[in-house]
Structure formats: structure tokens, C-alpha cells
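The structure is given below, and queries will be raised subsequently.
Note that one protein chain is taken out, while the other chains of the complex remain in position.
Moving on, here comes subunit A:
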Amino acid sequence: MNSRDKILADVRRNQPPLVAAPDMAVWEEKAAAKGALLETFATVAGNVGSRVVLVDSIAELKAHLVIAPGARVLTSIPGLLDLAKDAALFANNAPHEMENVELAILQAEFGVAENSALWVTEKQMGTRVLPFICQHLALVVKSTDIVPDMHAAYLRTQGTDHGFAAFIAGPSKTADIEQSLVLGAHGPRSLVIFVLVS
């Protein structure tokens, strides 16, 4: 018997009688009743080291960006291409070519109020490694796209299909040395979240 069949046979023999899984609908209903989403989102984001900037338009967003001359900027938002001389849209570039990206500005599909996480999919990343390898990351989300909690978040992603997607909450961080918090472990040293208020 190969290992697969052996493991499955052992598990089948030893697993207890079937117990039903709980219904998640009750959690989704609770989520729907929650309010003050943008306020909660902004507070929690600040707590985990993100900077939240409310803007009315993509044009206003540009005013908040300080880009050093020669810094490589990549974005998936067409309206931002005139940001810097090097700003460029990207397709499926080889991941190693992203190593010198200073700033990536990406669209997030939605944000989660309870933990300030933003759902960013492969489509918006262009290249999977980009939101991790860039020195600084900016994510753009519409104020109407903030959901209350993780139950609502997964309800929202239902039926979508991505080869890779991630919740991103804050800059890369570690506290492995004596529990001292350090931002910028391996990934971005900072995260700015632009909330498009409509």
C-alpha cells in the first residue's frame, strides 16, 4: 500500500463519528449589523503602523506622494502614470526585476474594518512579489469598499478565483529581538492607505 492509501485508511479507521460543522450565516448577519466602518478601519490601521490618507480623487492622491528623483515607481492605476519619470504600468515582469522598486501603488479590492487588512489579488499585483519586495507600498481603496470583519470579507470574495491573493495589514514587521517592534523586516518599510472618499 502506498503512503497515500495508508494515511487515508488510518485516518478513516481512527476518525470519530461525523460531527456537523457550525453554520457561518450567524456570523455574516452579525457583521452586517456593524457600523462606523471607516473610523474603525482608520484607527486600527494607525495601530498597526499604516498611514491612512483620505482623498477625494486620484489627482489629490498625487499631492501626498513624495518621490525622490530616479526612484522606481510601479503602479497598476492608469491615472498615476505621470507621477514620476519612471512610473510604469507592468504586466507579468520577471519577479527578480522588481528588486529595485522603491514604491508600488496598487489598487486593493476592499478593506476590512476590524483589522485594517486590504485584499489585494494577483491581478492588481501584476507580479506576485511586487507588494512584498518594494521598499514602500501604497494601497488605494474606496471608502465604500470597507467591510466590517473577516466574515464579511470572505463573503465578499465568494465566487472569485485568484491564483494568489493576500490580506495585507500594515508594513512588514518583526518583534523577534526582545519583543522590540521594528518596521521593515523583509517587505515594505511603510504602508500608506489612500481611502477614496465618495
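Just so we're on the same page, a contact is a pair of C-beta atoms (placed from the backbone, for glycine too) under 8 Å apart; a residue touches a chain by one contact, two chains touch by 3 or more; residues count from 1.
Here is the rule we go by: contacts and distances are computed from a predicted model.
*Asks:* Just go with whichever of "NADH dehydrogenase subunit H", "Carbon-phosphorus lyase complex subunit PhnI", "Lactate utilization protein" or "Peptide/nickel transport system permease protein" UniProt uses as the name of the absent chain.
*Replies:* "Lactate utilization protein"
*Asks:* Could you tell which one of A:61, A:117 or A:196 touches the chain left off the display?
*Replies:* A:117
*Asks:* Taking the full complex into account, what residues of subunit A touch the chain not shown?
*Replies:* Counting over the whole complex, subunit A touches the hidden chain at residues 2-4, 6-8, 10-22, 24, 27, 30, 44, 47-48, 92, 95-96, 99, 112, 114-117, 122, 127-129, 132-133, 149-151, 153-155, 157-158, 161-180, 182, 184-188.
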